[in-house]
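I have a structure here, written as C-alpha cells, and I will follow up with some questions on it.
Not every chain of the complex is shown here; the ones you see sit where they belong.
As written, the chain order gives the labels A, B and C, with residue 1 at the start of each chain.
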Amino acid sequence: MELAPAFLEGGAKVVDLSGAFRLRTVENHLRWYKEEHTAAHLLSEAAYGLPEFYRNTIRPARLVSNPGCYPTAANLAIRPLVNAGAFDPAAGIICDAKSGVSGAGRKPSMKTSFCEVTENFSAYSLLDHRHVPEVLLNSNLPEEQFSFTAQLIPIDRGILETIYFRRAKAEFTAAALYELYQDAYANEPFVKIHAPGQVPDLHSVRRTNLCRIGFSQQPDGRTVVVAAIDNLVKGAAGQAVQNMNLILGFAETEGLL
Amino acid sequence: MELAPAFLEGGAKVVDLSGAFRLRTVENHLRWYKEEHTAAHLLSEAAYGLPEFYRNTIRPARLVSNPGCYPTAANLAIRPLVNAGAFDPAAGIICDAKSGVSGAGRKPSMKTSFCEVTENFSAYSLLDHRHVPEVLLNSNLPEEQFSFTAQLIPIDRGILETIYFRRAKAEFTAAALYELYQDAYANEPFVKIHAPGQVPDLHSVRRTNLCRIGFSQQPDGRTVVVAAIDNLVKGAAGQAVQNMNLILGFAETEGLL
Amino acid sequence: MELAPAFLEGGAKVVDLSGAFRLRTVENHLRWYKEEHTAAHLLSEAAYGLPEFYRNTIRPARLVSNPGCYPTAANLAIRPLVNAGAFDPAAGIICDAKSGVSGAGRKPSMKTSFCEVTENFSAYSLLDHRHVPEVLLNSNLPEEQFSFTAQLIPIDRGILETIYFRRAKAEFTAAALYELYQDAYANEPFVKIHAPGQVPDLHSVRRTNLCRIGFSQQPDGRTVVVAAIDNLVKGAAGQAVQNMNLILGFAETEGLL
C-alpha cells in the first residue's frame, strides 16, 4: 500500500504479496485489516493473482495482488463445486485449516518459539480470520455460509484444509465430483486431483507449487474435501513467480516445480 | 472380547480399553468393527465409562467399557449443547479431529515411522471412523447430522477437536453457552471450561486427565467449540484409572492429575 | 548479583539460579561472564549447589549457587573417574554436549524460533562456553585438558553429554568403572548408573530430577560416558528444590521425581 504506487508510477509491474489489494473495496479492507486504505485508486485495477481462475486478467495487469495462503487452497477446492451447484449452499461450508509455522512470518515471537510450538497444536483464529473475505469474494459465498478456522501445526511449512460439504445433490456422486474437478483443472500444471477416496498429505506438496485436492463421500452425500499446498510456494512466493511469469510473458511454469 | 468374560467369571472387575463393549448391539459392532461379537451377553451389562455422564451406572458395574479417545472429547463438548437444544440439529455438527501419533498404537508401521510423520499432516479416516457411533449413541445424534474426520499431528500425544455448530438459537449467546457448560461440569474435577473466546491448546492438557473446552461465537450464531485431551490419559489410561477408582470405591481423582 | 544481597540482609535464604555465584573469584567471573562482580563479598560464602558432592556445605548455607545445567551432568559423570585416577589426565577429556531449546531461555529470538530449529542441529559454543569453568573447578581439571562444545537439539528439554576418555589405566576395566560409579552414587536418590554397555537416552530422564550415567569401553581402554538430565529439572528448578530442601531441613527428595 505504501510502496506499490511508487513502483507503478516508476513504470514497474508489481506482484504484491501483502494483503493490500486482495479485497475490492475500502470498506471491506477497513473491516478485515482494521486500517484505512491509502491507495484506494488501485483497488479496482489490481488483478487477483490466482492464475487458475484469472489468468486472462492477470496477463495484462500492472498490479497483481498475490492471494493469501489459506484462500489459495480454499478457492481452488471450493469454487468448482459451488459454481456447479453441487451442494445446497444453505447447508454451509466448513473449512478447517491448518498451517505450518512459517505462515506466521519470520519475526520471532513467543507464539512461534520452538518450545511453545513443539508437541503442541492450537487454533488461533476462529471464524474471523482476515483471509475469510478472499474466499467469500472468489468462491461467491455469503458470509454466514462459510466457516473458517486457522490452526497451527508443529511443522515449518504446509497448509492442509479439510472442507466439509453437506450434502451433495443426488447427481453429484463421487464419480461426478471427480469429473467436475478434472474438467476444471485438466490443463492446469499446478493442480492435481486425487481419485475419489484418496486425499493428499503435506509431504506430497512440500517445496512444490502444487495444490493437491482429494475427497471422500458418504452414501448420504456428505462430502469432505482435503486440499494441500506449501504455504511458502503455491501459498506465497511460488504463486508470485507464476504471476510474474504471466505478466512478463514467460512460460507460466518457468522456475517452478 | 476374548479375555473379559473369563476375568468376570473369575470374580474380577474389568475396565476394558478395547472397543469390544463400546457399542450396544451386535449389529452395530459388526458394522463398525467388521467382526462378529463373541461375548454378546455382556453388551447390555457393560457400563460406558465416561464418568461425567454415567458415574452412577459405572460405580456398581462389573464391566466398564472405557470410551474411545476421540469420543471422550467429542461427547463432553457436544452433549450439553445438544441436550439443551442450543442448535438446530438439522444444520449438522462437524467434528474435525486431530491426534498425536500414540493414538495409532505402539506397533511399528510405515505410517507411524518418524520420517513419514515429521513435517507432515494427514487425514486418515474421513467420515467413517469407528469412533463415530460412540458419539452418535452418547450425544443422541442421527448419523447424517454428525461428520467426523480423524487426522494425524506430528506430535506424540494429544487430541484436539474443532467442532462446528450452525447456528445457535437466538437465546444461546456466548454468555448463555458458557453458563450451560459451567452448569454441566461445575463439579467435575477433570473438565475445565474456558471463558468465551478462549480455547485450549494441547500443551494445556498434556500429561493430565483433563478435558478442556472453549468456544468462540460469531454475531450470526455460528459457533466453534475446541476440546482438548491427552489421548493417553483422559483418552485412555487415565480415564481407566478414574473408572477403576469408581468401581473399587476409591476417591475418583486418586492417582490422577 | 543484584537481588541476592538484599534478600540475604532481609533474613531470607537464597538458592540462586543465575551464574552470579558459581565461580569463586572476581577474576574468573569477569573472564567468563564479561562483567564486574558487584557482590564479591558473597563469592566465598556461596555453597555450590551440587548436593551429590557438597551436601554438607549446602545444608547450613544462607546462599546456594545452583549449578549450570551442563556442569551438573558433566561433573556427576567426570569427577568420580578423575578422583580415582582412572585415566591419564594428560590425554584430555572431551565433552560433546547437546541441549534442548529451553536451555536457551524463554525470550523469543530468531535462534529459538520454530522454523530455525526444527529439522536442524547446530553447534553454538565451541570450547569457550561459560559453563566450562564450573567443570574445571568441581572436577579438578586444568583448562587445556577439558574440551567442551554445546549444541542445540530440536527438542524442548533435555541435555545429553557424550564424554570421551582416552585411555583407562589397565585396572580400570568396564567392571571396575561400574563399581567405581556405583560406590560414588550408591546412596544418591537422583543418580542412576547403567550397566556397562548401556547408555541413557533423553526420554529416560524427561521430567525427572535424575541424572542417568552409562558408558562403553573398548578393549584398548578408550571409554565413552553418556550422561543425561532434564535441563529444566536436575539442570535447574528441580535441583533448586533439592537445595531448598537441604537448607530448610526438609527431606531432600520432597516434591521431586
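In the analysis below, a contact is a pair of C-beta atoms (placed from the backbone, for glycine too) under 8 Å apart; a residue touches a chain by one contact, two chains touch by 3 or more.
Small disclaimer: the values here were computed from a predicted structure and weren't measured.
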Subunit number of the complete homomer, 3 shown here: 4
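FYI, only the chains that are shown with their structure count from here on.
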Relative orientation of copies chain B and chain C, as a Cα rotation angle in degrees, nearest 5: 180
Centroid comparison with chain B (C-alpha atoms), farthest chain: C
Cα-centroid distance, chain A relative to chain C, in whole angstrom: 50
Where chain B touches two or more other chains at once, by residue number: 118-119
For the chain A and chain C complex, residues of the former touching the latter: 101-102, 106, 108-110, 112-119, 154-157
Chain C-facing residues of chain B, complex: 118-119, 207
Residues of chain B touching chain A in the complex: 91-92, 94, 96, 98, 100, 116, 118-123, 126-128, 143-144, 147, 149, 151, 153-158, 160, 162, 164, 166-167, 199, 201-203, 206, 216, 218, 220, 222, 224, 226
